[in-house]
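Every protein chain of the complex appears in place save one, which is left out.
For subunit A:
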Amino acid sequence: VQPPEKPLQPEEWNKLREDFQSPEVFEEVMLNSMIRCSSPIDVAKSLLTYLAKRNGDIAYNVLVKYLTLCVQHGQVSEIRDVYDIMKVRFKILESGAYNLLVKGLSNSDHWRMALTLLEEVKKIMVPSRACYESCIKAASRHQEMKLAFELYDEMLAKDVVPTLDALQSFFDFSRGMEDAELQKELFGILLYLRENQIYPHKTFMRSIKLWFESIPGGNWRGHLTNIKDSGQCPVCNHQLEDSNLTEEEYSNLSERIIRDVIHGSDTFRKTSPQEFEAFQTFVENRLPFDVVIDGLNVSHIKPKRMQCENLFDAVNCLAKEHARLLVLGRKHMLMNSPNWKREIMKEMQSKADFFFAENISEDDAFLLYATLRSGKHCKFVTRDFLRDHKACLPDSLTRHLFRKWQRGHQISKKKSFSFVFSKQPAFRYDCVVQTTGDTWHIPYKDVFEEKYSYRVPRKWLCIQQKL
């Protein structure tokens, strides 16, 4: 439906409504299309007038739609009027209307009203992150940083994930303020990014940079840069944190992998206790390995070649640099078949240790265990992202640890590899927001929404303090 351009007479509305195929939903459809076309508010008003005359009342959903239009146009007085009407007409409102009201009012001089509305929302449910975002933005826009941080803390306490926009507004509006307390809070936000492995996007990064440079007497300077593969920052020559886990994190992670990934709710789902025990003794007797290879995964690299040849190339290539290899496979690889030639298998077994799991067992779980057990220097080779195993870990903290460890220890192939086995090295440095006190290194995303979560940004913001 095309909404009219000018306010219409009740008769004209009536005619339109009668021409419409299903008159019961006419006003809803009409208002929806007005919202879509962002029609002038007067047109909607004339429709409401028609409805009020016709029915003596206006339904709640119609009012909400009208409110959406008002918020879209930023008509604050109108929003307030609608709110007054709603408040008298209905005892409480639902979340949709509250979201709209908070959003509409927070952009105006009546932004404090948005805060009282937020209090009202809290009585019936947990406010949405968009609600909090509007209030935080409004508060920081009016330089009420303390209030904004109170809201932010409250949000975190309620497990509502703050939007990047809300976080950005903190940096945008504290520019040039000399306040030690405030500085601490903002560093806290950067640490929040670090802990949750969130990467800011380009505009957010710019806000952070500008804020740092605006701190009076801080002498902070920011530069955009790319970090070398060695992990050194080309601007300040500072060495980034390496990707190794701490002792405690490491033992924690290996414990969780054994408990949640390998055993899970039932050891029989991925392996069997006998097999796992056999594997454990096998690994303990030959520790430590330098590289653990997922045999089946590697053998599928080039689909046109024989599977054991693929594996043979990989083993040969890795055997040159590393002493101790472990290849994980399944028992069917030992059967002489067109894809698995016995002679080649024999030759490989002289170069590396092999462990063959049952055909119905999951060899990935063994891969993780063997690598973790061998120690921090040990890497593993697979193209698998291991997402299903990561998903077995129940809490996000351990999942982050897993991701970090995976980034540092997984060797995978480049997409377009040449004829020989070429490998993409594991990251030597850790890709998170990090600080040494007088420097900050912040990785950022070039585009607003990064499509692949496994890809880590290669661009960095280096901030250093010159004393």
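Convention: a contact is a pair of C-beta atoms (placed from the backbone, for glycine too) under 8 Å apart; a residue touches a chain by one contact, two chains touch by 3 or more; residues count from 1.
The working rule: contacts and distances are computed from a predicted model.
Of the names listed as "L antigen family member 3", "Light-independent protochlorophyllide reductase subunit B", "tRNA methyltransferase 10 homolog C" or "Trafficking protein particle complex subunit 6B", the one that matches the UniProt record for the absent chain is "tRNA methyltransferase 10 homolog C". Interface note: of A:V88, A:A323 or A:L467, the residue touching the hidden chain in the full complex is A:V88. Of the options A:R36, A:R175, A:R269 or A:H377, the residue whose C-beta touches the omitted chain is A:R269. Across A:L16, A:M30, A:L51 or A:A314, the residue that sits in touch with the chain not pictured is A:L51.
Although one chain is not displayed, its contacts with subunit A can still be listed: residues 7, 9, 11, 28, 42, 45-46, 48-49, 51-53, 56-61, 64, 81, 85, 88-94, 96-97, 123-126, 265-270, 272, 359-360.
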